[in-house]
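All protein chains but one are shown in place.
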Amino acid sequence: MDFSLNDVQSMLADSIEKFIANDYDFKARQKYSESKTGYSQDVWQTFSELGWTAVPFREEDGGFDGGPVEMTVVMERFGRGLIVEPYLANIVLAGGVLRRAANETQKSEWLSPIIAGELQATLAFVEPQARYDISNIATTAAQDGDRWSINGRKGYVLNGGNADLLIVPARTAGGQSDYEGITLFGIGSELAGVSFRDYQTIDGQRAAEIDFSDVTLSSDKVIGEVNKGYQSLQAAISDATLAVSAEAIGIMSVLTEKTIEYSKSRVQFGVPISSFQALQHRMVEMYTACEQSRSLMMWAAMAIADGNDESESALHALKYQIGTAGTRVGEEAVQIHGGMGVTWELDVAHYFKRLTAINLMFGNADWHLDRLAATTAS
Amino acid sequence: MDFSLNDVQSMLADSIEKFIANDYDFKARQKYSESKTGYSQDVWQTFSELGWTAVPFREEDGGFDGGPVEMTVVMERFGRGLIVEPYLANIVLAGGVLRRAANETQKSEWLSPIIAGELQATLAFVEPQARYDISNIATTAAQDGDRWSINGRKGYVLNGGNADLLIVPARTAGGQSDYEGITLFGIGSELAGVSFRDYQTIDGQRAAEIDFSDVTLSSDKVIGEVNKGYQSLQAAISDATLAVSAEAIGIMSVLTEKTIEYSKSRVQFGVPISSFQALQHRMVEMYTACEQSRSLMMWAAMAIADGNDESESALHALKYQIGTAGTRVGEEAVQIHGGMGVTWELDVAHYFKRLTAINLMFGNADWHLDRLAATTAS
Amino acid sequence: MNATFTADELAFRTEVRHFFENEFPGDILEKQTNAVPLTRDDVVRWHKKMFEKGWAAPNWPQELGGTGWSPVQKYLFADEQARVSAPPFLSFGVSMVGPIIYTFGSEEQKQRFLPDILQFNTWWCQGYSEPGAGSDLASLKTRADRNGDHYVVNGTKSWTTLGQYADWIFCLVRTSSDVARRQEGISFLLIDMNQPGVSVKPIVLLDGEHEVNEVHFDNVKVPLENLVGEEGKGWTYGKVLLQHERTGIAGVADSKYRLSRLKARTALSIRGATPLSADRIFMRKIAAAEVELKALEYTELRTLASVASGKAPGPESSILKIAGTELRQAIDSLRLEASAYYALPYVRDQYVADFPEDKRIGEGTETNASLTYFNDRKVSIFGGSNEIQKNIIAKHVLGL
Partner (left out) sequence: MNATFTADELAFRTEVRHFFENEFPGDILEKQTNAVPLTRDDVVRWHKKMFEKGWAAPNWPQELGGTGWSPVQKYLFADEQARVSAPPFLSFGVSMVGPIIYTFGSEEQKQRFLPDILQFNTWWCQGYSEPGAGSDLASLKTRADRNGDHYVVNGTKSWTTLGQYADWIFCLVRTSSDVARRQEGISFLLIDMNQPGVSVKPIVLLDGEHEVNEVHFDNVKVPLENLVGEEGKGWTYGKVLLQHERTGIAGVADSKYRLSRLKARTALSIRGATPLSADRIFMRKIAAAEVELKALEYTELRTLASVASGKAPGPESSILKIAGTELRQAIDSLRLEASAYYALPYVRDQYVADFPEDKRIGEGTETNASLTYFNDRKVSIFGGSNEIQKNIIAKHVLGL
């Protein structure tokens, strides 16, 4: 039993912490966020040069061979830095599908340039009617000889407006929510019939609503087996769930620390508000929420790394916890910061908004608790 | 719009308050509770003499013609006094069935002596498998000519060990949870085949588990129509739900007041604990819970008195609120009283236990919220 | 005890409902329904409409142009107003500075200011808070120093809602610093904002909206006749106002509207999917919010009934602000949850009128759920944070 980081993990953690401390303050983050693409390509190149974009990939694919623990190490720190660069879209989501399902040709065409920071990619897994059910797919792909024709709409495609490559799950057989009959396609964003409505998100990132209208593809753009795409899709979403949970823990910790610091400096009625017992107890609860969440994250990362039979429950438990404890920590941080907490100017509001966004992704607290309850009952 | 009590209601309230202040302190209450019957027959006679046992009955039945508002006036004060006398069993439950469904003969045989305090009665509506579903009845009544034969078990029969008259809903037709096919019987407790396991309850009252084994009755013991007993049964349970909710509000108010007083007198670290802001805020929340509950009680009582279409929702809302806010107030009262709060010696623990018991009766918070949600969705 | 309305009250309700359905500017109702922000002109236009109708000042005495409504009528009015999503009155003029002027002001001040407030010829804003002072009003630093026939005002007011549109600001300022009790050096001043030395700087809130401001005073000259009442009594005037301003503080009518709108939306199906109303867990949360709402409404009605019968508001009225803001935030959270991924787009533009339909994001969803959720974090902070409210109840109601 060992909860400490090994040397390689520590080095990874240190390099990210150093980068954020030196090169990624809140002002820079806001500048990148408000730029046309919503992130800095220079920063992205640095991520690639420092090897962070390679973390979850196998060595033979040019990766770092990192597992779930390494992913949480990276993402917790990205959370602390409130990083807007499209790591989730490129590395976790698109990368998560490609490393599992792509063939060698596709890997060299797509995965290698993603790791190199030269190709922007994403996974278009959200549909308007589906809420959190990733198998509910109304977008269709019809086969005609060696060609496929894609029709449908994907909402909230993270990094969608920047992406050169869209990985698109489409319905090729079965009912609208069946696991069987989902096929994954790699679609170049420049293709005829692909249209974008690019937008900023509430957490200062960028996403797009994308329509596919008779988009024609050759069969070599099928990623993995026809009709068998669900498993890789689901695995990538699980990766992402762990990743954003770790990010949330980084954010929760920062919010708790900032709230504690603020309370010590903020004077009301002649004394620092940190001397008010009601606030003290609430900050203790924030601290407790952070530590309990961190414990669940460790459990989940280790269970997944082990491949043990708790890994699914652990992930549900973790995201449920983030949804409840994270919301509480975020709301309390804003409330205890008072008027300053609701201004655009202060970073606290932006950490809070990112935390709120994470709670809305990959299943909210209720959704995950329901899945746990179903397992519990059975 | 008028939330004040009218003259008659005020007089009723005053008379109960005066009785409790003068004749029913906590010591007396404990003595009555720990006696063999679990209440004082003298006190019960006083209730009858003062007309309180007549409150919900029609004038022609010897009653006071009170409605739901009068019932809440009585019960809130009984809550404040932590009264153990079997008002709920006799007047609200048994009385609630009899005043609706009994014929004139039955009324003079049963209802009049109940009001006079001379006959002890109860309603045996709980079965082990049913939880809060009062139509789930496994106890059977089989007809043979002019005779009925009753078999089954009733659990948690309030006042069961003292009762001369047991009102027993039994299954005479239909499936185990059908509304149709329930028949109400008036069963003398002295009859052959009736056996009791009398016990004290956690809230210092008395109840019994009662077995019916081939208990034989004549048809004149049927209350109301055969197979049509559900409606009166349900109405009596609704009365009781309102009654215990009002009682709970009396208890919540007392607990809040006692906690506030205790906090002012209790010194820790050289100052009264009422000066600790964290406790102050929690007592404000207790106070808020009381007032919000009282508002819902007024809504429910008035809606039921009006017979308007909100009456059912109002009752669900009220009992849900009691289950949540009441639990919070009770637990907080004990916690803020510290060590003293968990002793048998102090009345606080006994108010808390009665509140806990009320939360377990006639549907807990979840049960009522579910019913509200079903209405909301439809 | 009964919660029914009299025949007169019901007739009144019918009249109000008729007005909102038929006479109130329909384009403004439509904007409100679609969460399109109102322009300054919109706000002025509908307030003037209310003046024409004679309903511009429900709280004022009839002889000053008020409606003379009973508390119940005011409640019914607010309820109908919210039912069609009509905007609530801008409070700074008619609900805040107006009553202070007619209660504590001179005859001259009444004649000079009240008619313009009633007709919405002047837009008022409030200058109580200061940067760093938050809910601790008594620590305010803005100074007004007497100099002949005028005061010279220096300092900064913060969180000034819609100050960018305002013509006048009413301020609490420090006119003396040599008294023991900090509150006693505070006076109540009316300041024309259209003069040298007054500058307004936007504060953008977390949702990106410019709704509040910092107002700076740099040697601003304010005639002595703009002092309301006595020097040093400003704190008392402000407090009196707060104590009388209980009606509507709970936001019952507004929460009722929001919750019923949310409920209606849960029944919608997007692309044939099962509607959210089939989700028992979510509907339980809605039901729980409805219980809170009803409790709040009846607590407010108890207060109204008390006031209507000539008594002071009961102690239960002290909880209205906390419970009201908590409920509003709870409803916001539910709406956020209902939108799921579609709460994520930050597309404020698409709620502006004439936004092209084919550019709109998020079919069948309310992408502004998150903006409301974010913006409403302020309601438990502004106007005396809920923590301050709890301190007040602990001290003044519970005697702790």
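Think of it as A, B and C in the order they're written, each chain with its own count starting at 1.
Throughout what follows, a residue touches a chain if its C-beta (ideal position, glycine included) is under 8 Å from a C-beta of that chain, and two chains touch if they have at least 3 such contacts.
Fair warning: this is a prediction, and the values are worked out from it, not measured in the lab.
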| item | value |
| --- | --- |
| Omitted-chain contact residue, chosen from A:Q9, A:Q30, A:S149 or A:N227 | A:Q9 |
| Of A:L12, A:I150 or A:M302, the one touching the omitted chain in the full complex | A:M302 |
| Residues from chain A at the interface with the omitted partner, ascending | 1-6, 9, 69, 260, 263-264, 274-275, 277, 280-281, 283-284, 287-288, 291-296, 298-299, 301-303, 305-306, 314, 317, 320-321, 369-370, 372-377 |
| For chain B, residues in touch with the removed chain | 126-132, 136, 138, 153, 155-156, 197, 199-203, 207, 209, 266-270, 276, 278-279, 327, 331, 334-335, 338-339, 341-345, 349-350, 352-353, 356-357, 360-361, 364, 366, 370 |
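To be clear about the criterion, only the chains that are shown with their structure count from here on.
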| item | value |
| --- | --- |
| Chain separated most widely from chain C, comparing mean CA positions | B |
| Distance between chain centroids, defined by C-alpha means - chain B, chain C (Å) | 43 |
| Between chain A and chain C, centroid-to-centroid distance (C-alpha), Å | 38 |
| Inter-chain centre distance, chain A versus chain B - centres from mean C-alpha coordinates, in Å | 53 |
| Numbers and ranges of chain C residues touching at least 2 other chains | 387, 390 |
| Where chain B touches two or more other chains, by residue | 277, 280-281 |
